Each structure stands twice: as C-alpha cells, then as structure tokens.
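Here you go, one structure.
Complex shown without one protein chain; remaining protein chains in place.
Chain lettering (A, B, C, D and E) follows the sequence in which the chains are written, and residue indices restart at 1 in each chain.
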Amino acid sequence: MKFAIQVNEGPYQHQASDSAYQFTKAVLEKGHEIFRVFFYHDGVNNASRLTIPPQDDRHIVNRWTDLAKQYNLDLVVCVAAAQRRGMLDDNEAKRAGKDASNMAEGFRISGLGQLIEAGIQADRLVVFGD
Amino acid sequence: MKFAIQVNEGPYQHQASDSAYQFTKAVLEKGHEIFRVFFYHDGVNNASRLTIPPQDDRHIVNRWTDLAKQYNLDLVVCVAAAQRRGMLDDNEAKRAGKDASNMAEGFRISGLGQLIEAGIQADRLVVFGD
Amino acid sequence: MLQTVNKSPFEKNAMQSCLRLSPQGSAVLFYEDGVYAAVKGTRFESQIKEATQQFSVYALLPDLEARGMRAEDVIDGVKTVDYSGFVDLVADNGAVQAWL
Amino acid sequence: MLQTVNKSPFEKNAMQSCLRLSPQGSAVLFYEDGVYAAVKGTRFESQIKEATQQFSVYALLPDLEARGMRAEDVIDGVKTVDYSGFVDLVADNGAVQAWL
Amino acid sequence: MDDMEGEGTIKKFLYLNRKAPYGTVYALESLEVVLIGAAFDQDVSLAFVDDGVYQIRKNHNTKVDSGIGMKDFSKTYRVLEDYDVEKLYVEKESMEERGLTKDDLIVPVEIMDRAQMAALMAEQDVVLSF
Partner (left out) sequence: MDDMEGEGTIKKFLYLNRKAPYGTVYALESLEVVLIGAAFDQDVSLAFVDDGVYQIRKNHNTKVDSGIGMKDFSKTYRVLEDYDVEKLYVEKESMEERGLTKDDLIVPVEIMDRAQMAALMAEQDVVLSF
C-alpha cells in the first residue's frame, strides 16, 4: 500500500516530527511504500542542516536524511512555508539574494501541489501536527 | 520601569512573536525601558536572516532588527535552544564546523543565565508563548 | 498580579485553570485567541460575568477587532485596552503570570 | 475511517470533538499526549468506556510507556498497539482524520 | 511537478478547519492549500468545526501597519467560489456554543448537525487537518 505523510511541526518543540518518523519507518519496514513525506507549516524546519542537538539526544534532521537515503524517500519541503520561516536551498538562496542556505541533504523544495498530488496518488495520507 | 520579555514561539506559526513585538514597541513608546528580549524554545527562530515572507505580509525578523537598532535593544537567543533548532551565528557555526550561519543582525547568542538575570534585574518579566 | 490568557476557552484549558487558581483581586487579560472568552453570547458568558466579581477582567481590543469583534461586543464588566493599556496593566499589577 | 487524537483531553478539546463527530464504527487511536485519555482512573474513564461501544479504541504503547504507563493501565476495551500496529490501523480503516 | 499522473483520478478531499485565525497560522496556510488544490479538479469540501468557524466570521479588521500587524486574509474565502470550491460546511453546535448565526459569516455555508457532519466525513478519501 502507498502512504503519504504530512509533517506540520518543527523538530524538538512538538512530538509530531518524531511520531511521523517512527510511523514512516514502520511503514517501510512492513514492506509498504512511502509515496512522499511533505513538510508544511513549521514542519519545514525539519530540513535544516544547521541543527546541533545535544550528544545524548536524537538527531531529528539526520534521522530523516538517513531514512531517505536508505529507502530513496521523497522528502518535500513546501516553498511558501519555507520562505516565511527562512528555510532555503542553494537555488532559493541565490534567487533571493541571500548569502547562505540551510537545507539538509535528502530534502527538496517544491510547491503545495506536491501535497495535493500525494493525496491523489497515495492510498492513505497521514497528518502529524500539533 | 524596566521590562524583560520572553518569546517562546517562532515567527508566523503562532502569534506570540507578533504580540511580543507590539507589546515591546508600546513599552518603549511609553518611555519605559526594555532590559532584554530573550528568545527561548522555537522563539530562537525569530532570529533567522534567511526568511522571505510574502511582499504583502509583515517581516517579523526585520521588525525586531529595526526596533533593536532604534532603541538599542538587547535581543538574546538561547544557545541551547538555538543549537537544537539550527540557529547559528558565525562563531557558533565555525566552532561546530557548520558551513553556514543564519543569524540576523541585532541578535546575539548567549546562555539561559541571561533569562534568569533578566528576571532579577527587570521589574517585570512578560512571557509570550503558545 | 496580572494573569494573561492567550488561548481560546473552547480549544484549551488555560482560561479554566487561570480562573480556578488565580489569586483573588488579580487582573486578568484576554488577548490573542483568548479574546473569544470575553465576548457576549458564547457558552462562557456567565462564567466570565461571575469572574468579574473576583477579578478585574480585560480584553485586548486589537485582537478583538482583528477577529471581527468590537468593544461593544464584550461582556458587561470587561474592559478593553490597547497595547499601551496592556503595558499599564503590567506596570500596575506586580508579577505577570502567563497561562500558556 | 481512522481517527487520531494526539492531545491530552485535559489540555485540549480534540478528543471531545473527535468523539462527538466521528462516524460510528470508526477506529480511534490515541497517541502522543493523547494516550492520557486511554488510562484508568482519570475523570474521562467513563466517557472512554462509553466510546468503546461505538468505536474501536486504541492507544499507542510506546507513548504510554514513555509517560510511565503500561498496557495494563489502559481502560478495559481499549487495545494497545505499537507503531507497526498503527500502520495496520491506517491500512485497514480507509481515510485517516487527524484531530489536531 | 508531474500533475499529469493525477489526471483521471477524482478523489473526495475534506479540509477540516478547527483553529481560530491569527492566533496561529493554520487557518491562513490551510487556505493556501485550498487555493492551490483547486487546480487539481478534485471533489473538495471545507468543514469549519470548533474554533474553525471563527475563520469565516465577518468584519475581520487588521492590517500589516495597524492593529495586531497581520494582514486580514478573510476576504479570500469569498473568492473560493471562483475556484469552484463551493461546498462549505459549518457544524451546528460549534456555531451555537459561540453564539454565531449564518449572518455573522462572510460566505454562504451549509449548516450541518452532528450526524450530517459524520456522514460527510465518512465519505472522504483524503482528510487534510488544520
């Protein structure tokens, strides 16, 4: 079965990203397919490569990157939500004349249409939020 | 009278940062003093210089930077909360071996002691959160 | 003391806890989504009316107006203030306790 | 349908709205801070017991355990699942509605 | 974006709006999804439940440079019709406990009781929750 996942909150502040990760991992380990993980609202902050969590804590961003690598996941960050909150890849930074980018490996920026498409293409959409 | 302000949520997702800004501005316009504005939890995300809000919307980060310039405000971002969430100045980035920083002008990174000190030094501490 | 409530009483328990536990004589300010507690006609109206006997109750006008309400929509006994009035409430009432 | 509730019933109205509006026969999963609704001894116990008549009610065990509770602490008629069971609930119950 | 993949499939999408406007960004960013989603020609319904009914209350009054300093986006609900988004539902009890009637709302809606709302939910393929 094909699953799509929506993540509405950033790392650490709310459990949403943790729950979404554990759920996504379980989906994959059971042999189902993940069509896409879509990061919306503060969820875009899960894509920052600049986080430095304490040594004894989980590394939420790297966990997503590693899972994406292992299973070839499509991790999509909403462009409109990302711009509001200062989450940029190299292209977006260049286009906007910003002197830095902060997006981690394994994520890509795209439009809200990707969320609707995920709703259409996947058999299930599961939303994790506050 | 000396006021201290604590901001617990990031820009746009919750009204906390907006309310804190309007309140801080009103404090200053009435001739009171702002001892410090302390950004904690997701509040650290108010310090990103990479945000690109829509043209017709308010620019939350720039508003803080401008107010700080006008009134010589002390805008302090909690280092522990900031590291978890990927908010770094040049020094922090260098020390952690990160290839970019994202902190806006007018903010500085420091420890939680600065919040306690604000509570001691100011006549009032006002907390804005979710 | 000044007690602040910024959440809708329909969505969260902040207002209930504030009214249950705040020291008598506190000023209570509703702002952000908290202002819905202060308007006439909701199922919380009688509770707020009662609260005005124990507390000085305020609502932030800019938050009311943003959400489509006006000063005359608030419950009798509740006063409206702007941000400048919010600052005065903080200055005049000692420690501030935020019911987040 | 699968209904998910991730907020404490003491803090937010999500559980109340879920139980009021969900189609009969839905599966209801409590997870994150939502699991407090599923344990014995709280003031919501009788309401949840009643809900088990209309809905299949579940609680996520890892969230219960993290918060100091065990499978035997949940109300009779509520089943516990792990993340794998959460996936099965989604697969088996059609559309998922999150009460955020 | 490969919208074409979705061609032919028509699913029932429900937007479940339960949060007040301005206090959090969910109302605004939900509306942004609805507007983008309209291009996909799906069978779309919007439900306003709990504090979600406040999103479509009349007479919102704020601008970037006055009031709470956020833009009033409520008039956008009026243009949904032009996007062929015409199925707007509010829940009866949510209206009543807030003392609201249809006259207080900025757009025409259908009022549904518990049972009707449950029936609407039961027939959906995808529920986007805000």
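By definition in this document, a contact is a pair of C-beta atoms (placed from the backbone, for glycine too) under 8 Å apart; a residue touches a chain by one contact, two chains touch by 3 or more.
Keep in mind it's a predicted model, so treat the numbers as computed, not measured.
A.B. asks: Who does the absent chain touch among those shown?
C.D. replies: A, B, C, D
A.B. asks: Just name the one of B:Ala26, B:Ala47, B:Leu67 or B:Ala81 that touches the chain not displayed here.
C.D. replies: Per the contact definition at the top, the residue touching the missing chain is B:Ala81.
A.B. asks: Touching the missing chain, which residues of chain D?
C.D. replies: Touching the missing chain: residues 6-8, 10-11, 32-33, 36, 39-43, 45, 62-63, 65-69.
A.B. asks: Spell out the interface residues on chain A facing the chain that's missing from view.
C.D. replies: 12-15, 18-19, 21-22, 56-58
A.B. asks: Residue-wise, where is chain C in contact with the chain that is not depicted?
C.D. replies: Within chain C, the residues that touch the unshown chain are 1, 13, 17, 20-24, 95-100.
Definition applied: only the chains that are shown with their structure count from here on.
A.B. asks: Provide the labels of all chains in contact with chain B and in contact with chain C.
C.D. replies: Touching chain B and chain C alike, sorted by label: E.
A.B. asks: For the pairs B-E and A-D, output the one whose chains share more C-beta pairs in contact.
C.D. replies: Higher C-beta contact count between the two pairs: A-D.
A.B. asks: Taking CA centroids for every chain, report which one is farthest away from chain B.
C.D. replies: D
A.B. asks: Can we say the copies chain A and chain B touch using the same residue numbers, with more than half in common, or are the two sides different?
C.D. replies: Copies use mostly the same positions to touch.
A.B. asks: Measure off the straight-line distance from the CA centroid of chain A to the CA centroid of chain B, and report it in whole Å.
C.D. replies: 26
A.B. asks: For chain B and chain D, let me know how many angstrom lie between their CA-based centres, rounded off.
C.D. replies: 38
A.B. asks: For chain D, jot down the residues that touch at least 2 other chains.
C.D. replies: Answer for chain D, listing residues that touch two or more other chains: 13, 95-96, 98, 100.
A.B. asks: On chain A, where are the residues touching two or more other chains?
C.D. replies: Residues 41, 80, 125, 127, 129 of chain A each touch two or more of the other chains.
A.B. asks: Among all the chains shown, which pairs meet the touch rule set out at the top?
C.D. replies: A-B, A-D, A-E, B-C, B-E, C-D, C-E, D-E
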